[in-house]
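A protein chain is absent from this complex, but the other protein chains hold their places.
Each chain gets a letter, A and B, in the order it is written, and its residues are counted from 1.
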Amino acid sequence: MDYFVDILLIALSASIINNFIFYYFVGICPFVGVSKKVDMAFGMGCAVTFVMSIAAFLSWGITVFVLIPGAPVSAFIAGFFTTPEAAAQIDLTVLSYIVYIFAIASSVQFVEMYVKKFFPPLYRSFGVFLPLITTNCAILFACLTIMSHVAGVDNPKEVWDLGKAMTLALFGGLGFTIAIVIMAGIREELELCDIPKPFEGAAITLVIGGIIAIAFMGFTGVDSGVKKALKPVPHVSQVQEQPQRVALLNTKDCKGVIMP
Amino acid sequence: MADQPTATERFVQGILPENPVYRQLLGLCATLAVTNGMKPALTMAVCVAFVLVCANVVISLIRNLLKPHLRIVVFTLTIATFVTVADRVLAAYMFQMSKTLGPYIPLIIVNCLIICRCEVCASKQNVVIAAADALGQSIGFGLALASIAAIREILGTGMLMGFRVLPSFWPDWVIMVLPPGAFITLGLLLGLVNYIDFKREQTRN
Partner (left out) sequence: MSLKNSNLVQAWLVLLLATLFGTALAGIQAKLGPVIEANKVKETMAKIPVLVLGEDLSAELAADNQSLTIKSRVIDVKKNGITKFYTVYDVWLPEGKMVGHVVKADGQGYADKIELLVGLDAQGKHITGLFVLDQKETPGLGAKIMEDAWRGQFKEKSTEKTLSVVKGGGAKEDEIDAISGATISSRSVTGIVNTTVANVASQLQVTDNPASNSKTPAVQTEDPGKNKEHS
């Protein structure tokens, strides 16, 4: 149950509350560049979600099995050269950025080849965006967020498993799609408007983006509300439900006053 | 010494006429995300400058050995290495700042500004020109970041780098230091730059 609440919260947070575009500003380039037509924007959104899921899968796997201290693969390989204790200490997280960017770049290449060969209609609809996605910050950002929840977490219970990592990627991509489609819808209408000449193009897009971001700010705090509703009741109200405990607390309080 | 004038020219071009943010719309992610204060914005500008200059110089040095299809891979490898260096140095000597900037330092890897300069300039020109170009572009980027950060910080908190600039009765526009403020400030500044251009064109004709 708790696990599903966690998943729900990650999904809500990634897609709407902390939207990749309106809250973290990642993926702004396609947001400004490819948001002129709704169908193109939707294609871009789908492509990003697709690549993001694959990249998240890869980067989660690489982080857990290779990069973090005590990861099985690196410990196994290092085991040939040093003692098992020393091998378990090997920390390759310094290489993480390089590894992630190559995981993204190669997955984009493979996805492009695969889609081109087996799903030509799909390739026609979003294939053109695939090479662009390699340098899309949203993908790398998703990988980095997953890393920050896997490596260097003190509390072993809070380390993300694959399910949580994939949820972040899928719903982060969904949030990106929502944002870029909303923007494209507005920009299609803007064609009919009389915009001051200096503001045409990127400038007006950014101002509108700001206004939508204000709207999205309204979602802040929804996640803590949902969490309170779904997870065990905090203990302030618990005390009110059980008056005998209040009495107990009061007697203790007296002692507390006397003691110092 | 025949290259010298072009190097200076590349340097000057990057600062205003080809400003990476206002003219080429490159590196918007970093521009929007770290400009809620002057200090993070300047730190970011310095990091980008370091990575850009180093990457441009390295790429320019090996440009004659590179086959076209390998070039993007080598660019990415070079940039990612220097970003990791910048990230580690920042974490070691400015820990608080590296916490504030968080994921935006590693995101320099996918900053289109750097890969674009490597592709357009460094893979074709010699080291001096590439370095000059990188310096000019980084100064341009830094100026753009500083201008946005100054507006957002002053209007949002009434302070700049810890000094009170606006009178204390100023009602802080908190929205300016929040995400929407970034979009709106950059949008309006972009419009303003275009407007000034537009006027100049008109007077010239």
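Annotations
Methods note: a contact is a pair of C-beta atoms (placed from the backbone, for glycine too) under 8 Å apart; a residue touches a chain by one contact, two chains touch by 3 or more.
Just so you know, these numbers come straight off a predicted model, no measurement behind them.
Contact with the undisplayed chain is limited, among B:Ala7, B:Leu28, B:Ala49 or B:Val74, to B:Val74.
In the full complex, the hidden chain is touched by subunit A at residues 2, 18, 91, 94-95, 98, 154-158, 220-221, 223-224, 227, 231-236, 238-239, 249, 252-253, 256, 259-260. For subunit B, the residues touching the absent chain in the complete assembly are 36, 62, 64-67, 70, 73-74, 77-78, 81, 84-85, 88-89, 91-93, 95, 99, 156-157, 172, 174, 177-178.
One rule holds for everything that comes next: only the chains that are shown with their structure count from here on.
Residues 22-29, 32, 94-95, 97-98, 101-102, 105, 134-137, 139-141, 144-145, 148, 196-199, 202-211, 213-214, 217 of subunit A are the ones touching subunit B in the complex. Remark: subunit B residues 25, 28-29, 32-33, 72-73, 76-77, 80-81, 83-84, 87-88, 103, 106-107, 109-112, 115, 175, 178-184, 186-188, 190-195, 197-198 touch subunit A in the complex.
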